[in-house]
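The complex appears here minus one protein chain, its other protein chains still in place.
Labels run A, B and C following the written order; every chain starts at residue 1.
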Amino acid sequence: MIKIGIIGGTGYTGVELLRLLAAHPQADLRVITSRGEAGRKVAELFSNLRGHVDLAFSEPDPKALAGCDVVFSATPHGVAMTHARELLKAGVKFIDLAADFRLRDTATWEKWYGVAHACPELLGEAVYGLPEVNREKIKQARLVANPGCYPTAVQLGFLPLLENRRVDVRHLVADAKSAVSGAGRKAEVHTLFSEAADSMKAYGVAGHRHWPEIRQGLDAASGKPVGLTFVPHLVPMIRGIHATLYARLAGADTDVQTLFEKRYANEPFVDVMPVGSHPETRSVRGSNVCRIAVHRPQGGDTVVVLSVIDNLVKGAAGQAVQNMNIMFGLDERTGLQQAGVLP
Amino acid sequence: MIKIGIIGGTGYTGVELLRLLAAHPQADLRVITSRGEAGRKVAELFSNLRGHVDLAFSEPDPKALAGCDVVFSATPHGVAMTHARELLKAGVKFIDLAADFRLRDTATWEKWYGVAHACPELLGEAVYGLPEVNREKIKQARLVANPGCYPTAVQLGFLPLLENRRVDVRHLVADAKSAVSGAGRKAEVHTLFSEAADSMKAYGVAGHRHWPEIRQGLDAASGKPVGLTFVPHLVPMIRGIHATLYARLAGADTDVQTLFEKRYANEPFVDVMPVGSHPETRSVRGSNVCRIAVHRPQGGDTVVVLSVIDNLVKGAAGQAVQNMNIMFGLDERTGLQQAGVLP
Amino acid sequence: MIKIGIIGGTGYTGVELLRLLAAHPQADLRVITSRGEAGRKVAELFSNLRGHVDLAFSEPDPKALAGCDVVFSATPHGVAMTHARELLKAGVKFIDLAADFRLRDTATWEKWYGVAHACPELLGEAVYGLPEVNREKIKQARLVANPGCYPTAVQLGFLPLLENRRVDVRHLVADAKSAVSGAGRKAEVHTLFSEAADSMKAYGVAGHRHWPEIRQGLDAASGKPVGLTFVPHLVPMIRGIHATLYARLAGADTDVQTLFEKRYANEPFVDVMPVGSHPETRSVRGSNVCRIAVHRPQGGDTVVVLSVIDNLVKGAAGQAVQNMNIMFGLDERTGLQQAGVLP
Partner (left out) sequence: MIKIGIIGGTGYTGVELLRLLAAHPQADLRVITSRGEAGRKVAELFSNLRGHVDLAFSEPDPKALAGCDVVFSATPHGVAMTHARELLKAGVKFIDLAADFRLRDTATWEKWYGVAHACPELLGEAVYGLPEVNREKIKQARLVANPGCYPTAVQLGFLPLLENRRVDVRHLVADAKSAVSGAGRKAEVHTLFSEAADSMKAYGVAGHRHWPEIRQGLDAASGKPVGLTFVPHLVPMIRGIHATLYARLAGADTDVQTLFEKRYANEPFVDVMPVGSHPETRSVRGSNVCRIAVHRPQGGDTVVVLSVIDNLVKGAAGQAVQNMNIMFGLDERTGLQQAGVLP
C-alpha cells in the first residue's frame, strides 16, 4: 500500500482526488490538510464521501506529511512551492496539481503568476506530468507538475500534428470551452449559478496562464516556437472541457486519422474516435479518458481536432493518480477504469 | 461468473445497467437485445462505454437468452411479461426493471397500465425487489420486480414511521421531485432541453402509476390501508430524486432520529444523516445509496423526511444489480460501491 | 413622470427593478446608490442594460434621495430601516424590497432577524404590499413592505381557501421550491454553479425567516392562528418559485376551482388555470404573473394548490413596481405587461 498525504483537500481537485483514491486498491490515505477546515470530517464537507473516507482534515504538519510515500498538493497556485524542498528532502514523492512547477523558465513563471518563485532550482528537475509525452521521465521523477486542464486537452489534440511536422505552426488556434468547476470552489460572483447558468462567454482573451504552458509543450513537440491563439470560454456545465483546434496542413496528402490512431495506439487513456465522430464531454464525465476526433471539413487544408476531457479527472485528479501509478511502478490504469457517467 | 442477458438496453436504465455490470467482477455480459439497434455496437450508441463494452445489440433470440443465468428486462412496461414464462421455464432468473410485476393485484395493475396482463399467475410469485424489506424472499426468488424510482425513495423514507406505528397514516403527503432522465430516453417534446431547463412543474397530480405501487408497500408496512397524497414534479436535473415526506406524529414523544438510525443500522445502501442535515441529490449521483434526513420543524407534531436517490441507480439499475447479488449469494455490495460523483 | 431613487441596486432585485423601470413610461430614474460601486456606470456592471440605463451608481446622498417622489430599497435586510424616518419626513414614499417592515410585531421581527429594529414605531404604519390583499391601504401608504418571494407564492395559493374557511388550518403544508437567484448576488460557495447545478436539496427545515411572514398573512386571512409546515428547497433554475400547497378540506362539497376563479376574477396578475392544469415556472419568467392551478387528487379530502411566480418579478421587483403604480394612482399594470419569456 502507498501511504498518501494531501495538502489542501477542500477544493474540487481535492474532493475528486479523494473519490478516486477511496476506490484505489493500493492507496492508503493517511493525512489531508486544511487550515480552514482542520478538525472537521472530510465526509461532513463532501457528503458523497460518507462511508468512503473516514479521515478528518488536519492542520498542515510537516512530520505527518514526511511520513507519507507520496504527497499531492491540491491547493491554489503558490502553496506547493513552499512545501517542495522539505518533502523531497524527506524522500517523499511530490505531485503538484497546481501550476507551481509547470513552466521550466523561472522568468516566464514569475511573469504570469506575479510572484517570486520559492524554489526555482526545482523547476529544472520537475517533470511535466503528461504521461503521453513524458512517461519514462515520470517513472524516475521525485517531483511531478500535473498539467492544467486546458493544456491537457489542447496538447493531446495537437501533438500528432506537431510531432509529425504536418501543419503550419505559426497560426494555430485553440478555441477551448470549460465547465464552471474549472474555476474552483471559491466564493465568487461570476461563477454563481445565477451568473453562469444558461449563458456563455469568452474570457481572458488578452492572456491566460495556460497559454505559456500550452506553448511550452507545443514548442517542444514541434521543435520550434509555435504561434498560438488561445481563447478560453466558460460554458454552463459542471464538468468537461471541449477543445476545438484549428491548424493549416502543410501538405495535402496527410491522412490525419491514421496519424492520430498510430500516435495513441498504445495509450490507455486517449481514445481516437472513428472518422466523422463528434465527442461529447459527458462521454468522459468522471472518467480519465481524453476522447479525440479529427476532421478536414470539405477536404480543405484546414484540420479541425475535437478533444474532450473531464477537467477534474484527466484534467486534474485522475491524471495525478495516473502519474502516481507510473511513479510507483503500478499498472497505469489502476483505480482509473471507471466508464463515463452518461446520462 | 454469472452469465447475463439484457432485453432492451437502449434506454437510460439500460445504459446504466451496462455501466455497472461492466465494472462488476462477477458479471459476464452475454447478450443485449434491441430490435431497433440490432447489429450496432453498444459503444457506438453510448460512447461512454467505448473500451468497456464490446458487445453489439442483437435481435431478441429466445435461445440466447435461455442460455443466461439471469436476464434483466430494461424495456418499457408491457414487454417483460411476454418473456417471463419462457425464461423461468428455462431456469433463468428474471429481473424486470419496468412495472410488469410490481403490483400483486391483477385488476389494479390492469387498471393503471391499461392492458391485460400476459401472465397474471406470476404476479403472486414475483418478489418486489426492495431489499430493505424483502431481502430473504429475494434470495429465493426466480422473478424479481425491481421497484420504481419514486417508490424506492418514498417507501424508504416512510418505512420506519409506519412499521413502528408512529404516525397518522390517513394523511401522508409525498412531495417528490424527479430529474428528467426519469422520463426515459424517448423522443418527446416535453422533455426536450429547451422545454425542461430552467423551469419546473408538477405533473400527474390527478393520478400517477407509482401511487398504487407506493400504497401497496405502505399498506403492508403499516398493516392497514394508508391515505397518501403523492405529487410528482419535474425539475431540471439529469439524475436524482428528492422526496419530501410529511406525516403527523401519533404521539409527541417519538425520537424519530433514533427510529431511523435503528431501522437502517445494517443496511449497506441506506444512509441516515445526522440531525439537522439536508441531503443533496448530487451526493448520490452515480451511487446506489439512499440518503435520508429526518426533521420535526419547530418541535411540532409534523415529521418531515428528506430522502434522496439517484433515480437510475438505487431507483433502477443499481437496485437491480443489488437484487442480482442477493439472488446469486454474492456480497450485496459487489460492484456497487462507487461514491457519488460530486461536483 | 415619477422621480425615482434606488438604494443599493447591485443585487438581483436591483437589476430587475432597473430593467422594469427602464421600460416604464412614467418612471424617471434619478439616483441609484451603491457604496461598493459608486462612480461606475450601471450598464458596466449589468451589460443587459447597455443602451437602456445611462446612470452611474453614486454614494448614498440623503439630499439626492429626498428629492425623489419614491425611493426603493433593494438592499439586504437591515439597511432600509436606517433610511425610513428621514425619507418619510422629507415626504418621499418608500418601498422596501427587503424584510425590514414585513412583520408587524417588533419582538417577532427581532427574534428572526437577530438585531434591534431601528424604527419600531413604523412597523405599525407600514403596509404589507400584497395588492391582492391590501390594495386600498397601499393607495394611501407612505411606507410599503414589499412581500418576500416565498410568501407571495404561498399566500396567493392559500388565500381563497382560508378566507372562505374551507380547510383545516391546523395542518397546512407548503412545500416550496426556489430558483437560485432567490439567494441573491452574493459570493457564497453553496450557490456556485458547480454546487447548485444538476442537484437539489431542502434547506432551513428547522426554521426560515419567511415562515413568520407567511404565518402572519395566513393568520389574518383565516382569522385565527394557523399551523404551517414550510419546507423550502433549492432547485437548479435561475428564476422561478413553485409552491405546492397541501390542506385538508373541512367539507367535501367545496368547488375549489370556482373558489379560486371568483377570488381572483379581477386581479390583473393572478391567473387561475383551467381544471387539470400544471403551471410551469417558465411560463412566468420575466413576467409579473402568479399562475395557479388547484387539484383534488382522486377526489379525496386533500386539496393541492400549485402556485408559480418569477421570484424576481412578482416575488420582488415587479410587485414593487405594481405597488408604486397603486401608490401613484397609475393603472396598476403600467410597465408590467410583458409576457413570460418561453422557451
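Definition applied: contacts are C-beta pairs under 8 Å (C-beta built on N, C-alpha and C of every residue); 3 or more make two chains touch, one makes a residue touch a chain.
Keep in mind the model is a prediction, meaning the values are calculated, not measured.
Participant: For the chain left out of this view, which of C:Pro25, C:Gly51, C:Gly299 or C:Gly329 touches it?
Facilitator: Residue touching the absent chain, from the options given: C:Gly51.
Participant: Which of these, A:Arg165, A:Lys186, A:Lys201 or A:Lys262, touches the one chain of the complex that we don't see?
Facilitator: A:Lys201
Participant: Out of A:Arg50, A:Lys93, A:His117 or A:Lys177, point to the residue that touches the absent chain in the complete complex.
Facilitator: The single option touching the absent chain is A:Lys177.
Participant: Among B:Ile2, B:Leu123, B:Leu172 or B:Ala196, which one is in touch with the chain left out?
Facilitator: Going through B:Ile2, B:Leu123, B:Leu172 or B:Ala196 one by one, B:Ala196 is the residue touching the chain not shown.
Participant: What does the interface between subunit C and the hidden chain look like in terms of residue numbers?
Facilitator: Contacting residues on subunit C, toward the hidden partner: 12, 15, 19, 22-23, 46-52, 181, 185, 197-198, 238-239, 271, 273, 279-280, 282-287, 289, 291, 312, 337-343.
Participant: What residues on subunit B make contact with the chain left out of this view?
Facilitator: Residues touching the hidden chain, for subunit B, are 12, 179-181, 183, 185-189, 191-198, 236, 238.
Participant: Suppose we count only contacts with the excluded chain; which residues of subunit A make the list?
Facilitator: Touching the chain left out of view, subunit A contributes residues 171, 173, 175, 177, 179, 194-195, 198-203, 205-207, 227, 229-231, 233, 235-240, 242, 244, 246, 248, 276, 278-282, 285, 295, 297-298, 300, 302, 304, 306, 308, 343.
One rule holds in what follows: only the chains that are shown with their structure count from here on.
Participant: Let me have the rounded angstrom distance from the C-alpha centre of subunit A over to the C-alpha centre of subunit B, please.
Facilitator: One centre to the other, that is 36 Å.
Participant: Roughly how far is subunit A from subunit C, centre to centre by C-alpha average, rounded to an integer in Å?
Facilitator: 45
Participant: Distance-wise, how many Å sit between the C-alpha centres of subunit B and subunit C, to the nearest whole number?
Facilitator: Each chain's C-alpha centroid was found; their separation is 39 Å.
Participant: Residues of subunit A that touch two or more other chains: which are they?
Facilitator: Within subunit A, the residues that touch at least two other chains are 12, 181, 185, 197-198, 238.
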